[in-house]
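Can you keep this structure in mind? I'll have questions shortly.
Heads up, one of the protein chains got dropped from this complex, but the rest are sitting where they should.
Letters A and B mark the chains in the order given here, with residues in each chain numbered from 1 onward.
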Amino acid sequence: MKKNQIKFAFLLPAVVWVLAFTIFPLIYSVRLSFFSYRLGRGETFVGGRNFVQAFTYPRFWGSLQTTFSIVLVAVGIEILLGLLFAWHFNREVQGDKVFRTLITLPLFATPVAVGYLGITLFYETSGPINMILSLFNIHVPWLSHPFWAKVSVILLDVWIWTPFCFLVFLAGFHTISEEIYEAAYMDTNSELQIFRHITLPLLLPVMGIVIALRLVEAFKVFDVPYSLLLGGPGTSTEVYPLLVYRTALKNFDFGSASALSLILLAIVMCIVIIFFRQLRKVYE
Amino acid sequence: MRKPKPLQKVRRYLITALILAIFCFPLYWAIINSIKTPLDTFAGSWIPFLQFKPTVANWTEELGNWETRRALSNSAIVSVCSTGIVLCIGTLAAFSLASFKFHKMKNQDITIWFLSQRVMPPVVFIVPFFMLMRSLKLIDTLYALILINVTFTLPFAVIIMQESFRGIPTELTDAALVDGASYGQIFYKIALPLASGGLIAVGIICLAMVWNEFIFALSLSYDQATLMPVLIAGAEHTRGVQFWYVAVRVLLTISLPMIIALFVQRYLVRGLTLGAVKG
Partner (left out) sequence: MRKVTIGIAVLLIVGLAATMAWGYTFTPQQKELFLKAGMTPERQAYVKTKPYKGITITVAVNTAGREGPIAGPLYMFGELWGEQTGGKVKVVEIPYAECFEKFWIDCLTGTGKYDSVMAGAFWVGQLVEDNYIIPIDKFMKDPRFPQWDTATCSPALKTLRTWGEEWYAVPNDCDGQILYYRKDILNNPDYKKGFWEKYGYEMPVPPSTWDELKDIAEYFNGWDWDNDGKVDYGISMHLKVGGQGMFHFESMSAPYLISPVNSNLWWFDPETMKPLITSPGHVEALKTLVALRDCGPRAALSWSLGEAWDCFLRGDAVFCFTWGDLGSLAQDETKSVVRGKLGCSALPGTFKSYDPASGKWITFKRPNVVGNTTGGSWAGVISAFSKHPEATYDFLSFMATKEANFWNACTGWTGVDPGRTFVFIEPYGPAKVESYVASDWNAEDANEYTIGFYKNFYSSLMYPYMRIPGTVEYDTALDVHLSEAVTGTCSPEEALQRTYDEWERTTERLGRDEQIKLYQKAIGYTK
């Protein structure tokens, strides 16, 4: 076979597979979003009504807000903790490997499982967290208060994703050469200053990647809010994917669900375009 | 680098211990919940033997349940099959991207395209997939879940494997070409063995990703093709969550990907950042 043929022969199966199962469903989704569809009863063309309804739906805006607030706070905490941990473990210490291994475990934990685990952890009357807090005479309504419910979701997200930030930052730290530090220690003895003026700027590119990846990942948040509180109390932890899921497979309102999906896709694409311009350089 | 003083050392260990304690506590809680009787679960006791009498009843009951066993084996089948297909198709594409130059669409454009697939929120696809699988009569079958999981993990494999293949010196492949080897032979006899480390890592991470996937498993299966994550959700019934069964199911589900995670430390960072950061 010719070189030219063979390179396509190798590449094509993957491309065709991904195309077949993403582009065609998407096209179908676009079509469906202009119809009112009732399973078993057929469809009627409704023009842009599904989109209009989405934008006038209070829960649409509510869930967007919830998603953003959960995502931004969670990502912020994760990056901060990740940085702190990475800074703490920057040097080779005995038992370092064991620690690294152990702390990566949450990253692989099944998110739904984590959500259900969360119910037992945050259980208000006899859960472990409130039992510890009761030693200090604090009682936190983790699952029954709209604000604290959000906090619970965020904490679980932090539990899963901090190790990710930690590992990436640690890798980032390792790329900074020893000489730079040696030179810096000539001038100052303050660790904080070194961190602020040397480590942090050198870490910025890595941080950009982390933020981009986490933001994109964040719009996939579904498992934890679904399993922890099913979006409750009220709609306080109803994230966007959960709203789409409810519309699609609880109410079987496929038209609106498609419209909602497409809006989500548009949002994610905006983020991707902004951040992946940067990321693209990395792959060159 | 300067040596830390003994006091600093102690402080470091203390902090490490604290972090570990906090991060491992949820797992401990799941374990002790799984060996409590229903009444003990609500009582909130902490230490087995001392505060409550542990029981294996939850474990025997859960594992004795044919639905749990079916879900375990379903999950295993879907994960292994998806990973197998992903590795076959993905390595081929990665090899092609790593060793040849594409002209109309540049190599990195194709890579970015794969990347963008990885970025799409899965929830966007639940409606069209539901309709597609319905018309193919594949709802509630493992085939549907395998098809979908391959679609969503394939881009990941392509990107990471491509990195691994790039690391192979071109002299080797050139020499083989001169000796009259075909590209198929080069791929099979030279590239794959040299990139085997990456291959295993990608395989393991894919396996874990598929195992943990929830939203499609929830929307496309309802009985025969129930996977472990969906089964956990099933422990919530008309009378509320049964913590003791949930704990067993959580542990059953969590343990496989976590054990797997112990093996892939080396490739973890690169894999998780989609190759953007070299770990």
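We adopt the following convention: contacts are C-beta pairs under 8 Å (C-beta built on N, C-alpha and C of every residue); 3 or more make two chains touch, one makes a residue touch a chain.
Since the model is a prediction, treat every value here as computed from it, not as a measurement.
Although one chain is omitted from the display, it touches the following shown chains in the full assembly: A, B. The chain omitted from view is touched by exactly one of A:69, A:125 or A:193, namely A:125. Screening B:19, B:93, B:110 or B:233 against the full complex identifies B:233 as the residue touching the chain left out. Among B:80, B:112, B:194 or B:241, the one in contact with the hidden chain is B:241. Only one residue from A:13, A:76, A:208 or A:232 touches the chain missing from this view: A:232.
Mapped onto chain B, contacts with the missing chain fall at residues 39, 42, 59-67, 69, 134, 137, 139-140, 218, 222-224, 233-242, 245, 255, 259, 262. On the side of chain A, the interface with the absent chain consists of residues 36, 38-40, 53, 57-58, 124-125, 141-146, 149, 229-236, 238, 246, 249-253, 256, using the contact rule stated above.
Keep this in mind: only the chains that are shown with their structure count from here on.
Annotation: 16 Å between the Cα-based centres of chain A and chain B.
Remark: chain B residues 1-2, 4, 12, 15-16, 19-20, 23-27, 29-30, 33, 41-44, 46, 89-90, 92-93, 95-97, 99-100, 102, 108, 110-112, 114-117, 119-132, 147-148, 150-151, 154-155, 158, 182-184, 187, 208, 211-212, 214-215, 218-219, 228-229, 232-233, 235-236, 241, 243, 246-247, 249-250, 253-254, 257-258, 260-262, 265, 268-269, 272-279 touch chain A in the complex. By the touch criterion given at the top, residues 1, 3, 6-8, 10-11, 13-15, 17-18, 21-22, 24-26, 28-29, 32, 85, 88-89, 91, 93, 95, 97, 99-114, 116-117, 119-121, 123, 125-128, 131, 159, 162-164, 167-168, 170-172, 175, 178, 181, 185, 206, 209-210, 213, 216, 219-220, 222-223, 226-227, 240-241, 244-245, 248-249, 254, 257-258, 261-262, 264-265, 268, 272, 276, 279-280, 282-284 of chain A touch chain B in their complex.
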